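A single protein chain has been omitted; all remaining protein chains appear in their positions.
Then we have chain A:
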Amino acid sequence: MVVGASAAGLAATETLRREGYGGALTLIGEEPHAPYDRPPLSKQILSGEWSTDRLPLRRSTDLDGLDLDLRLGVAATGLELADRTVVLADGTRVPYDGLIVATGVRPRRLPGDGAHVLRTVDDALALRDRLAPGRRLVVVGAGFLGAEAAAVARGLGCAVTLLEPAPVPLAHAVGEQVGRVLSQAHLDHGVELRTGVTVTAVTEGGVRLADGELVEGDAVLVAVGSLPNTEWLVDCGLAVGDGLICDEYGEAAWGSPRPKAGGVYAAGDVARWYNALFGVPMRIEHRTNAAEQGMAVARNLLRPEARKPFTPVPYFWSDQYDMRVQAYGYLRGHDEVAVVDGDLSGRRFVAAYRTGDRLTGVLAVGMPPKAIRPWRQAIAARAAWHETVPTATPAAGARLDGR
């Protein structure tokens, strides 16, 4: 059984079938929609460039071919490990032999009503309805999601205020220098970017800041991160922290005492697993990781005797204005950033990230695939920094304003 009918859950069911599993296969999804893709929601769907008929991840004939017991519009509300049973919101109890948890995340919210969030197709359509030339949009949170929405709203002619508590947007993720380059794009496109401000509540007509100021807007989008959907797993005996905690194979870890039943794996945004390539536990909210991990845990569940640790180089992309940002690896907690190709001021560069003496990540803006791929391979090969990046210039020394 697979719980969560999106990128990770779908990849898991497809892999189970592809690898020869012919038994009963149940896929449970809280949303009423057949599995669809989320990245276009903050891009082509929000801008109106695509209609929603482009979103389904698979055609209905391809889904039918999987021979699923597909239950949409109903959430799993409990897991009884000893009985190997999942309990659904409508009271149904569904037994399983093996279980893959792929319930993803949901947006964090702020106190107060009336704000938009952006996670589902319904969210995207509701926000799109509010965007029009001259309307004022307040975006709380200048992470990748908030940045993409701000870019689209500017493209539609809205006045956009982007509020960010950190002094430099995305600095914790990509480093201060690269964060500054990315946020310069907002300023160049006429977004009012205000950093170092804390929003305490959503109010009528805008948002309230910690110092009492009201920032006015016709619509408010809150994009301040997400929370793993693990409530239905609380108290079931599995270890839940920030996500469902898993070992290097993606198998859920047990609280104590360890019950007899096994065979619970997790994949996608909800899974916090130990990535042995980087030697740290991580939870990755990236589209490619969801599919790759869904595939990997499906294989591990099906063939426990030939289990393989899941050791990907995480990959992420983001489209903002005319910039295509691509990142490989694990950038968080890095010790140093160096520009190894192109230059920051031209917004065409590859930046490399060092953690200890390892090359642990690269981030590229506007670079051709062939300029990026060798770096990905070096990360996968656990390349030492001093061997890979001998002549790099530290980004801290680069000129950032480009003027």
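Here is the rule we use: contacts are C-beta pairs under 8 Å (C-beta built on N, C-alpha and C of every residue); 3 or more make two chains touch, one makes a residue touch a chain; residues count from 1.
One rule holds for everything that comes next: contacts and distances are computed from a predicted model.
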{"item": "Protein name as given in UniProt for the chain not displayed, \"Putative glutamine transport system permease protein GlnP\", \"Protocatechuate 4,5-dioxygenase subunit alpha\", \"Ferredoxin\" or \"Dipeptide/oligopeptide/nickel ABC transporter ATP-binding protein\"", "value": "\"Ferredoxin\""}
{"item": "Contact with the hidden chain (one of A:Arg93, A:Arg108, A:Lys308 or A:Arg373)", "value": "A:Arg373"}
{"item": "Contact footprint on chain A, counting only the chain that is left out", "value": "7, 11, 14-15, 18, 37, 39, 54, 56-59, 62, 287-288, 291-292, 295, 315, 317, 319, 324, 326, 368-370, 372-373"}
